[in-house]
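Quick one: structure below, then a few questions.
A single protein chain has been omitted from the complex, and every remaining protein chain is retained in its original position.
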């Protein structure tokens, strides 16, 4: 069985193996294999190409940009997504603007171990896709399955544009698959992971699984819930969501990030402005609460949307 | 006549005068009076309380937080909003979380000279309200009038919570008023700056004036456009927008920031989920283009929404 | 413990006081480790084993009214500054009664109103914050106040360290900046972290006083920190103290630290400061091994009792929780449920 984390490691392994321009840079990713062991064994297998960085997020991203300008394809690991705030400037003001300003592309991948878990607390639990997606020039991927973790990371490395790769820590070891995919879904396309005719849930990353569980729950009430995994949140595949809403007439957006703005608001804005007539009920959203992510497991599990909470939201929406 | 910039200076002057806990900290704000002269004369008037900082945005915000913990009420100036990315971590991870974590409030004001102008280019033109608003714990103000620049900054200083004060550079000297207001609009409330029955424009900051100009244009076509100035984007006064949409049945959100997410998406998400039945047509939005803000005046003026573009968007919406 | 054995009474008293805090911190951390292994603590457990001498010397040289922003490995310093085993356990175990009320945990705790700051995770971030706190004190005309904060060898590579220390130096504020150079940042050895011969070489580049100390030697730590704190207190501006030592435990309790060079463990820098202090106490005739043993037993039984009590305390209840991040209710944003 291959875990989501294994898939990420395999993708990097393969990328290193097939393209000499690829190298990895980040804190503790060398001999140690990284805080989550995503790079375990790679430093030995690819000597000199998996490098420990000083405790300097701004320099880590800056170095990746410089190397990319010179034709390399760096993959950098932030130890936790939350620490990317210290490299924020280089990401949003340098990587994101380089191509538009100079015609030189910036093929870097910034891996962000994202999302919460019990005991993670305010600084090791954040979901930052909704921040990075606001910046023109960045591609923001949010894989929610083992297969996507693998194939999207491989895609990310081949793209000429900077990719913010939001991988979910909670899925690292929880999610397993039989094998790695041979074929990949096209870049930037959403995927319907469960078909249903009554209501559409648009979601991504770990919330795909909470939503699927909620869909199971609702099947017992006789409802068929369609679940769309957005996969990439910038660019956003509005068409797939619209097509789903055209069938169901109802939309719930679920995200683990803070409630103001972010992916849910963007999806709703697009669907209502482009597909208003498709909706039979007001579009709804469910996000985390408007506080920092709390440390205590009891608080944490109430802070983020759960299958139960999604099921309740769906029931309310289905009655509207 | 009092300019928007004068109003900001007057508010700081008054705050310094009435509260010994207030001090100002930022690059070149002392004897020099700041890059835009917002603090001109204040260092002389309040010796030792208007301090030049080193070129260190992270330390500037960190210092403000420490001083606030000890009971002071610092107002910090970023030389341009765009440079706040270098102080991003302290703002979003420290100031924003302090009260939730420790019960100690963090009364700092971070002034962000925001928005574009001809020749400003990618790094001196950004509008960052939609980023900061995502973080729980921050208050984000976006004054669009001389009166609000003054009274909202005074409010910001008295609040116990951290305020991101997005002041628009383009309004600094363009906008004038007869006198400073004696009374203030309640904190967190939007304001209807122009009444109309046909369509609602929800907007803020410099776009209030472009929207008003568009409303003038549409009057000639016989349409009455209602313009809502959101004033504060976090918290967002959904009720006022909903009440307006209840009257007009149509909504256009206008913002100068990048198109993905941000204030426009949030407003639309709220209005459609809470007031779906009020809408007679799909809600629309108009934002800047999905590229960095270009340098050349010709490009710049096509990049952001203008009165003309807003008028066109309104005409399309009114025909839906 | 019987009276006057040496003549340097002050030193002896201080030394023993510091030692007992170190000992309590060590015993408490051993308890945290076993609670973690038993599954009672969620999230990370980050211990300061081997760093107690340096850490306690910071906390013990501060006084009420000073500011202290400890870092990851400062259990001993925290306790010297007034933190308790009770609140430590409450925070780790997520008790509703702890200072962080389950909202934050482990090392991210403090009571800012008492000058005891609660670190955020982002390394280096506390340095400008303490600097700003000292600026506030100066605004209010308070003098003789000191602010101390700590960082690791890894943390010196952050932009925050640089900007914070520089700003404190420009303002000539009484900041005591303690670097615990424990040879590794997580798994990263110093030669992948910095290229100067010694971290102390950074002092001149900031224009601040520098102090070097053997972090395995409690006596040396007490003396050097005493001097550094006194120098800051009397207007000498920021003081950079670099302690040389080794982390004798994993980065966190999930980490077996197998990457640590055995040669370092065997070297002087790898000595256990607690054992070194014990030997010194015994050699100085200040206490017998049996007395020391009884102090440990005493500390342990107190901590066991406290832990047992905290384990029975209520966890935070999400339904009772005030889900708001702003202090002013007018500023609360409303999201449809």
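For reference, chains read A, B and C in written order, and residue numbers begin at 1 within each chain.
Criterion: a contact is a pair of C-beta atoms (placed from the backbone, for glycine too) under 8 Å apart; a residue touches a chain by one contact, two chains touch by 3 or more.
From a predicted model like this one, the values you see are computed outputs, not experimental measurements.
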| item | value |
| --- | --- |
| Listed residues B:85, B:151, B:244 or B:273, member touching the removed chain | B:85 |
| Residue of C:144, C:207 or C:314 in touch with the missing chain, whole complex considered | C:207 |
| Hidden partner chain, touching residue among A:34, A:117 or A:136 | A:136 |
| Contact with the hidden chain (one of C:19, C:81, C:116 or C:161) | C:161 |
| Positions on chain C where the hidden chain makes contact | 157-163, 166-167, 169-170, 172, 191-197, 201-208, 237 |
| Residues belonging to chain A that touch the chain removed from view | 23, 49, 53-54, 56-72, 74, 89-90, 93-94, 96-102, 104-105, 136-137, 139, 159-161, 186-188, 234-236, 238, 270, 273-274 |
| Touch list for chain B against the chain that is not drawn | 27-28, 30-32, 35, 52-56, 58, 80, 82-83, 85-86, 118-124, 259-260, 284, 287, 289-292, 294-299, 301-303 |
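Criterion: only the chains that are shown with their structure count from here on.
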| item | value |
| --- | --- |
| Contact graph of the chains (line, ring, star, complete, other) | complete |
| Centrality ranking, top chain (CA atoms only) | A |
| Between chain C and chain A, distance of the C-alpha-averaged centres to the nearest whole Å | 36 |
| Chain A and chain B, separation of their C-alpha mean positions in angstrom | 30 |
| Residues of chain C touching at least two other chains | 100, 103-104, 108, 120-122, 159-160, 324-325, 333, 336 |
| Chain B: positions in contact with at least two other chains | 89, 93, 96-97, 100-101, 136-137, 234, 236, 273-274 |
